[in-house]
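For this depiction, one protein chain was excluded, whereas all remaining protein chains were kept in their positions.
Order as written gives the chain letters A, B and C; numbering starts at 1 within each chain.
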Amino acid sequence: MINDIPLNYFLSLAAALFCIGLFGSLARKNAIAVLMGIELMLNAVNINLVAFWRYGSPDPILNQAGIVFALFVITLAAAEAAIGLALVIAIYRSRDTVNVEEINLLKW
Amino acid sequence: MVQNFTLLIPLFPLLAFAIIALLTRSRNRLSAWIAILGVILALALSLGVFLEALAEGAELAVNPFYGAPIVWYPYGTATVNFGWLVDPMGSAMLFMVPTVCLMIFIYSVAYMRHSHTGKDGHTIHEDDPRYARFFALISLFTGSMLLLVISSNLLQFFIAWEIMGFCSYALIGFWSFRGLKEHHIDDAQVGRARAASIKAFLTTRVGDVLLMTGMILLFITVGTLDFTQMFSPDGLNNMLLGEPPIGALQWPTLIALLIFGGTVAKSAQFPLHIWLPDAMEGPTPVSALIHAATMVSAGIFLVIRMYPLFVFDSQTGGFSMQTVALIGGFTAIFAAVLGLAQNDIKRVLAFSTVSQLGYMLAALGIGAFVAGSFHLITHAFFKALLFLAAGAVIHAVGTNDMLKMGGLWRKMPITFLTFLIGALALMGIFPFAGFWSKDEILLEALRLGFFSESGAAPLVQFVFISLATAAFITALYTGRQLFLTFFGKPRDQHFYDHAHESPVTIWVPLAILALFTTVIGFWNTPFAPAFTGYVGEAGLVGLPVPFEHHAFDQLALISIFVSLGIAFGGLFVAYFIYGFRPVGAGQPDPLERLGIIYRALASKFWLDELYGYKINLDGTARAGLLVRFVGLLSRFSYWFDRTIVDGLVNLVGWFGRIMARLWGWFDKHVIDAIVNGSGSVTGEIAGWWRTMQTGNVQNYALIAVAGAMAFAILFLLRSFT
Amino acid sequence: MDLFGVISQLVFLLVAVLTLAAGLATVLLRNVFHAALALVGTFFGVAAIYLMLEAEFLAIVQILVYVGAIAVLILFAVMLTRGMMQTEDSNINSQWAWAATAIGVLFVGLFILILQVPWKISGQPVVGDTTPALGTALLTTYLLPFEVVSVLLLATLIGAFIIARE
Partner (left out) sequence: MDIWTLITDPFVTIYNLLRSGIIGLLASLGVPPDWIALIVFLIMGIIVVTAILIVAPVMMMYMTWLERKLVARMQDRVGPNRVGPFGLLQPIADMIKFLTKEDIVPEGVDKPVHLLAPIVVVIPVILSFSVIQFGVGMGAVDLNLGLLFLLAMGSMATIGVFMAGFGSHNKFAMIGGMRAAAQIISYEIPQILSVVVVVLLAGSISLNGIIEKQSGLFGLGWYFFYLPVGPIAFFIFLLAATAEINRVPFDLPEAESELVAGYHTEYSGMKFGLFYLAEFLNTFIISAIAASLFFGGWQGPFVQQIPALGIAYFFGKTIILIGIQLWFRGSLPRIRVDQLMNFGWKRLVPATLALILFTAAFLWAYRVLNQFLTGLGG
């Protein structure tokens, strides 16, 4: 596998996924969709981490920094999702909307 | 090796204090027992140390029990340590202090129960409202005295000294609160107690300041406060190194005098004796405690502790010992004379204490170290006895005034007997304790003053004459007291009827103290001077020269007869005045015939009015002339400050205000304009710029992404080129 | 290139295309519920990518955590905020064109970068079971981050509870 698929494939895929996620979080109106975009970005980052582990690690068994990092990212993603969605629900409850453009109390 | 536990001795009473104060305040009887238990434990341990010290013998003087294991704080390369130091005199104190204190404690259990007549006519016995507090305080008092006795350095000594100062304040003013009417303590007495406690505290404070100054100077010159290091030859010689402070006055003299200042206040020597008579306002056990075992003994003990310094000073030509002797001798006779004209049974004893302390200091001053020390021990026993017995009388009769007593021996024989033993000891009549110790002092004074090989010494001669006269007057006023109190006919039937024999817990301590008073003197008879051998044979720490001691000789025999003669003479005169023809009810004191002299005596030579603090019978108090003069001076200073100094200041202030107004105009119209202008300009710009804050998170995120990208591109361009 | 190579690349391309398609669907679908389902699809795709990278453990964790927990949370949130689900107006905000431009530039830049940089490749094969080594690493080398993450999760639990409750 490693000899058949160049690293660039994975990196390009990750970059594309990251850009898609970034677009989602920048351009969607729905706050939940924004969060989904962020999840996509995190996943893209994880792909990169794992790919570098697989291709770059001098000893993939003993040196699993990439995997460990990806695990932590997943954990943080879970935490982020929990808090973020709790916030969205709280906002929805008080303002009756999840449109990010309408959640702009902190403007001038 | 009991000596290693010496440091624990003061711990027990202090612990008792803590327990009572913190836990058992509301349980009177329990508190009393805790206090007594504390003293008993301290006594047991003290006796252990004492016996061990006795076994060690005179050698202990130069190689005392010593240990300083507790590091308090370091300074420079050395440290200040807490520890213990027990030399022969210290061990004797360790024997005396807890013994006497224990007696006083036991005595207090019953004494602090007051009896009064209730509404229905029955006699009600009731604890003093602050019963437990009393025991807490006397525990603290005892503990600090024990701490003082075993102190290994002057700082530790000073701490204990100060705690005692506080305790004396609290205990003298023990009845200085209201709500005691049913206990026969009226507003006047409350006022007196309050004033007396303040007076005692402030007067002794004068001495404390002197002592502290001396201590600081000592530390500066010697570099240590540890007794053993301080009295090493090097330590004392260090004092001579520096420039003499004031003219011909050299360092040792100055320091010794300052330290002696502490003694003068604490041991109530002229001219700072004024607090002691008024201290009689405290409960009688407190008086006994202050006068016998703790407070005033501490003053004497300070001189005893610092004796090497005094000796060193006199060897190098200073006059500190002469000062001690002079003040002691003068106080001895001065206070004795004053004691003559007092009608308060306790005040007589108070002046007698002052006088006896003068004896001790005079003895120490002329170099009779052993005699002075021994008198400290014996005096503690018989003075405690006298006070407690007098207290028993007061407790039974209900008044302090001797002129209202009379014929009490029939009513309270045991108390009378014990009081008699104490009085005889005080007069110096064979075979009681006072006789042996007082005779020793007189003998030493005689020997050193008139029969010294180095020629006659006028000062010592003065001391001898003063002390001999004082002995005569002592016998006289003690006799007066005896006759007025116990003999003759009752002068006030009401008080007489009220009198009764003391309860067991009161007379047993009296009996024990009487026993001690009887036998303690034989510790140091001229024929068998055991105490001299123990305390004086090897000198002191840092002064390993034996004190001069003479075998029993003709002079001693003469001295015995002289002192006995003086004592009996005084007693006879007293009998002639008061016993032969008893003072009847309502009659004035025969001494009043002396006129102006009597009035001078009765009002204590108007010293309180001159520089002290006069406490009237009705509880009001008035400062002395000197004090008032200082007050006037301060008032004048106040006026000066208010009118002249303040006027100047106000003038400057007015000028400043004018200037400020000018500045204010400038500030308002020039600087503010600039500030406001810049502010409004900024506001305008900001109002235009702030629309950038859309409040939309995604906007911000987009800008952040764009910024990050811009930086990344910059970075890449730079790294590629 | 041998047979396996061709098949591998084909499989990769298939997975990649599906993943990206699901990702695009996530971002572009108007119905948020459908978007969330597409997100689940993306998660599966990423799990497949992990499998290709021989990180089986991570793949399973991906499914367990992302599909089993995060996706469910998102679906929950979608259902609880149903008022927004089928709005007639656009689901894309006003700055989308700017965002798209910036992201396009970003993607092109990244792509060029990926092709330009000479990545260091060790090419070591994965022999044996990686999971025990991973566990050991988590409890030795990465013990502190591991604990910190645990504390973070606890804090999140409490925080989410406090934020979301009435």
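Criterion: a contact is a pair of C-beta atoms (placed from the backbone, for glycine too) under 8 Å apart; a residue touches a chain by one contact, two chains touch by 3 or more.
Quick caveat: nothing in here was measured; it's all calculated off a predicted structure.
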> Looking at the whole complex, which visible chains does the left-out chain touch?
Replying inline: C
>> Among C:Phe12, C:Phe57 or C:Tyr142, exactly one should touch the missing chain; which is it?
In response: C:Phe57
> Which residue numbers on chain C touch the omitted chain?
Replying inline: 2-4, 7, 31, 33-34, 37, 40, 56-57, 60-61, 63-64, 67-69, 71-72, 75-76, 79, 129, 131
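Criterion: only the chains that are shown with their structure count from here on.
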>> By raw count of C-beta pairs in contact, what's the busiest chain pair here?
In response: A-C
>> Taking each chain's centre as the mean of its C-alpha atoms, which one ends up farthest from the centre of chain B?
In response: C
> Which integer distance in Å separates the CA centroid of chain A from that of chain C?
Replying inline: 6
> chain B to chain C: how many Å between their CA centres?
Replying inline: 86
> Where the centres are mean C-alpha positions, what is the separation of chain A from chain B, in Å?
Replying inline: 82
> Which chain C residues touch at least two other chains?
Replying inline: 93, 95, 99, 102-103, 106
>> At least two partner chains per residue is the criterion; list those residues in chain B.
In response: 698, 702, 705
> Within the complex, which stretch of chain B touches chain C?
Replying inline: 698-699, 702, 705-706, 709, 712-713, 716
> For chain A, which residues count as touching chain B in their complex?
Replying inline: 22, 25-27, 34, 100-101, 103-108
> Hey, which residues of chain B end up touching chain A in the complex?
Replying inline: 690-698, 701-702, 705
